[in-house]
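Since the structure comes first, as structure tokens, the remarks are kept for the end.
One protein chain omitted, others in place.
Let's turn to subunit A:
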Amino acid sequence: MTAHTNIPAAAKPLDLSRRGFLAVAGGAGLGLMVGLKVDPAAAQGAAGGVVQFNPFVKVAPDGAITVVVKHLDMGQGPTTGLATLIAEEMDADWSQMRTEFAPADNNLYANLAFKAQGTGGSTAMANSWEQYRTAGATARAVLVKAAADKWQVAQGEISVDKGVLTHPSGKRGTYGAFAEAASKIPAPTGMAQETPYKDASKFKLIGKEGLHRIDNDPKTDGTAIYTQDVKLPGMLVAAVAHPPRFGGKVKSFDDAEAKKVKGVERVVQIPSGVVVLAKSTWAAFKGRDALKVEWDFSAAENRGSDELLAMAKDAVSKPGVATATNTGDAEGALKGAAKVIEADYAFPYLAHAPMEPLNCVVDLKKDRAHLIYAAQFQAIDQPTVAALTGLKPEQVTIETVWAGGSFGRRAVPTADYVTEAVMIAKAIDGAVPIKLVWTREDDTKAGYYRPFYAHKVRAAIGADGMPVAWHHRVAGQSIFSGTALEAMAVKDGVDETSVEGASNLAYAVPNLKVELTTLKVGVPVLWWRSVGHTHTAHVVETMIDELAFAAGKDPVEYRLALLKDKPRHTAALKLAAEKAGWGAKLEKGKGRGVSVHESFNTMVAQVVDVSIQKDGSIKVDRVVAAVDCGVVINPDVVRAQIEGGVGFGLGAALRNAITLKDGEVEQANFDTYEPLRIEDMPKVEVYMVKSEQKPSGVGEPGVPPLAPALANAIFSATGERVRDLPLGDRKFKSA
């Protein structure tokens, strides 16, 4: 973004900027420009004369409004959501909205929750809520002013509906007609005060049913472009033979057979393996398979899953190395308690397995690098590429395209796959653009898993059945330790993401201690849709169920009694229980379980119905979810995300695990790491708690409650507890 602004550099257009804008613009000032003219050649879909009013809004002469989307859309729908915010404040018609992904620019497009450009933590809408509405409201204001000037009327007399400006005198016009004139209007001081956000009672789009996803068309006619679909002139496709153990290195390789494959152009070595570059994807795969590589495993992780799990189990049998929470005296209270329940839990490594295996396009030149991929963490990737290539960060441009899923995998503190792609481009001196393509097998075996964990909980109830003590130990790898983000997330030896959801136990338990032992294993780990909550929610929500049962109380009533000062949890739990018909008697062989969990400032309660099959396996019949995510921007996107979260959580709970044998990953493709399939998918009903709170995320919070509600449902049908995941081949008998 190089065009100049007509706001003098020295001027501080604070009134225009307000809140979000200020934070984003930082020192650069570029974020505050009004009436920035965009190079028509760079503007898509318009013949020219497209005016960019701020970093987020462009208006074309034909009236099309393009929203610049600063977040990666991995399917969670921020593109639709952000366009909704702009359309709402501009009183635009949904059909005139267009979107494009923002370039890498940490000043203009930072995620305000991270103060860095990136997508994750279910923050897309939460952090943009004020920023994008401000962008829409201020663009609307100058456009209305331009119309008022032209018509010689007062601004306040102009109303806008469905993108059409009207004046009581009968004058009418579109935004497109005034864009040019509006581009010359400097931001008037005090404008933000004159144009506050719309009052919620005036919303025409936010929170309304019937607004369809803005990406429906390209994603249902084959035209949506993903990284895998990018083709540049002269581009070669790169497939990499990676060491089969983490930390392995290339000792030597023989590429004679690989080079005989038709279409293979070059074979090069990079730090992460041996690369075959070919004219087509298939030739690259074939060439890669024909390589003979000898590996050096001297520095590799050579242990297997059994050994690693034993280490974690041992760790939770001893006091933790660090203490995450310590209120009251849990150990003391346990000693004198009437009834103590102790339970152990185990969780495996999990792969993200996005539908589109990872990939990245790099066009490296002497003075610049251009990358095209589904960038999720530009604030890490851009400087990483700069460091690898010796370029300045601003010489590294990133073009973001649709992502075929991510679930966290495309945002990596080490920028692993982006680094690999850049190393390939470097190895051939940028002779041609390259597209790194991983196969499903590469993707499954590449690491950056949800860490495996062991938990141990000892909890006690008093004579009244209510919990008096909760002593919780967690052992597993840290996601943040050893990364550039360590200082931010690891405090006093506690990686927040190892214990979140347990260390801040929602239930009123007077004596609570949560300990953590962080294990060092040479397998890279990463956040996975809902991060620490993926395992802590299972432990907390199944243990609270055990306590309710031990107390002879109804699981919903028991929870509600312990959530007296948690109105949002309470509301979600009550809504889910009511809609599910909680309390009804079930036939033999059926079970019903409940859970409620907060993650990313969103509360989700779920009631899961299961039936035990003749062969002892489990079928999930129905999931009823209630969600409090603050103001609902698009109810159908909320529903879709909770449905997707349920499915994602269920697949993992039923059968997903990454295991190692002698350091080698035992899973490869969807036969050995089998995702949820349609026949496994229950009916899902989603209900929303009415709220006036600022919106919070919905991409992740649907996941954590599923597994424990499922486990509790299985218990209700069979009397058997599910403490370890996944269920795998475990068979159950109706009680």
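Going forward, contacts are C-beta pairs under 8 Å (C-beta built on N, C-alpha and C of every residue); 3 or more make two chains touch, one makes a residue touch a chain; residues count from 1.
Quick note on the criterion: contacts and distances are computed from a predicted model.
Undergrad: Could you check which of "Septum site-determining protein MinD", "ABC transporter permease", "Iron-sulfur cluster-binding protein" or "Isoquinoline 1-oxidoreductase alpha subunit" matches the UniProt name for the chain that's left out?
TA: The chain we cannot see is, by its UniProt record, "Isoquinoline 1-oxidoreductase alpha subunit".
Undergrad: Which residue from A:D62, A:E265, A:D344 or A:D636 sits in contact with the chain not drawn here?
TA: Of the listed residues, the one touching the omitted chain is A:D636.
Undergrad: Who touches the missing chain here, A:G273, A:G644 or A:P726?
TA: Only one listed residue reaches the unshown chain, and that is A:G644.
Undergrad: Given the contact definition stated above, which residue among A:F407, A:Y448, A:F715 or A:F732 touches the chain not shown here?
TA: A:F407
Undergrad: If the hidden chain were put back, which of A:D62, A:D229 or A:E399 would touch it?
TA: Here the residue in touch with the unshown chain is A:D229.
Undergrad: Can you name the residues of subunit A that touch the chain not displayed here?
TA: Considering the whole complex, subunit A reaches the absent chain at 73-77, 212-213, 215-226, 228-229, 231, 237, 262, 280-282, 285, 353-357, 402-407, 439-440, 636-637, 640, 643-648, 650-651, 669-671, 675-679, 681-684.
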